[in-house]
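One chain of protein is taken out of this complex; the other chains stay put.
Then we have chain A:
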Amino acid sequence: MYAQMVKSEAADGEQTPEDRAFQARIDRGEKIEPKDWMPEGYRKTLIRQIGQHAHSEIVGQLPEGNWITRAPTLERKQILLAKVQDEAGHGLYLYSAAETLGVSRDELFEKLHSGAMKYSSIFNYPTLTWADMGAIGWLVDGAAIMNQVPLQRTSYGPYSRAMIRICKEESFHQRQGYSIMMKMAGGTPEQKEMAQDALNRFWYPSLMMFGPSDKDSVHSAQSMAWKIKINTNDELRQKFVDETVPQAEYLGLTVPDPDLAWNAGRGHYDFTEPDWTEFFDVLKGNGPCNEERLGARVKAWEDGAWFREGLSAHAEKAAARRLAAE
C-alpha cells in the first residue's frame, strides 16, 4: 500500500450503542457509505489513510516521470507516460474518495505541502538508470498490489471501489515493469548490471513499504477491527518476499540478502528485515530525495495558482453573463 504508519484513532472510552451497531455492520461485511453514520475516529483514520495513499500516487509520478523524456524507444515512452498518467488518475480517484468524508482536495494538498501529511517513503529514493523503471513497476507496484488487493474488501464503499479500479491498472504496471526487467536482465552486460543495481537499491525500500513490524505497530488493531486494514504488515511482507524471490531467480538476478533462504518448515522464505533506522530517517525527511519531491509538488501548485485563479475568474464572468442574458 502507499500508506505506511497511518495512525489509527483508538475508540475512546465506552462504546456507545451507535458504535456497537456500526461495528456489527462491519462484522457482517456491509459497506459503509458516505452518508451513513460513522464514528469520528473511523472517519479521521480513513482520511489519513486515503489521503496518504492519494499523496503517494501523485508524488509517485515524479521518480518515474524523471525518465519519460529519456525513455529509449517510442513504445517504451508511450508505456511509461501512460503509466505515470495512470498514477495521476489514481490520485484523482483517491482524492475524490477522501472528499466523500468531508475533506477537500485543496485541504489535503495543503497538508501535504506543509509536511503535516506524509506520502510513501519509497518515492524519496532516486531513479538513476532506465532499469529503475523496471524495478519500480516490478517491486514497488508489486508491493502496492500486495497491499491493495485486500483493500478491495475494505469497509468503506468509495475506498473499496477506488481500489478495485486501481488494482486492475496496477497489475498492468507490474507486468510492464517486469517486461523492462526481462529485457535488461537478458540484454547486454551493461543492461544486466543496471538491472541488478536497480534490484539492489529497491529491494529493501520495497520491503519497507509494508510498514514496521507488527510488534512495533501500535495502531493496527483498531484499523483491523474497522476493516480499514485487512492484513498485518508482516503477513503482507512475507507474501511479497515469497512471490518475488522466484521472479528474481527467473530473471537471473540476485536478491541482495545473503540470509535469504527457503524455510521448508514454515513454507516461507526467511529473509533479512530492512533497516528500520533508515526507514524512520527517510520518514523524518532525510531520504535522498525528500526535499526535491515535495519541492516539485509545491512548485507545481504555486506555479499553477494563476492558472487555477484564471479559470475560476472566467467561470464567474461566464456565469454573470449568463445571468445578465436571462
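Structural remarks
Note that in this section a contact is a pair of C-beta atoms (placed from the backbone, for glycine too) under 8 Å apart; a residue touches a chain by one contact, two chains touch by 3 or more; residues count from 1.
What we mean here is this: contacts and distances are computed from a predicted model.
Matching "Phenylacetate-CoA oxygenase subunit PaaC", "Oligopeptide/dipeptide ABC transporter permease", "Acyl carrier protein" or "NADH-quinone oxidoreductase subunit I" against the UniProt entry of the left-out chain gives the name "Phenylacetate-CoA oxygenase subunit PaaC". For chain A, the residues touching the chain absent from view are 58, 61-62, 65, 68-78, 81-82, 84-85, 88-89, 91-92, 95, 105, 130, 180, 183-184, 187-188, 190-191, 296, 299-301, 303-315, 317.
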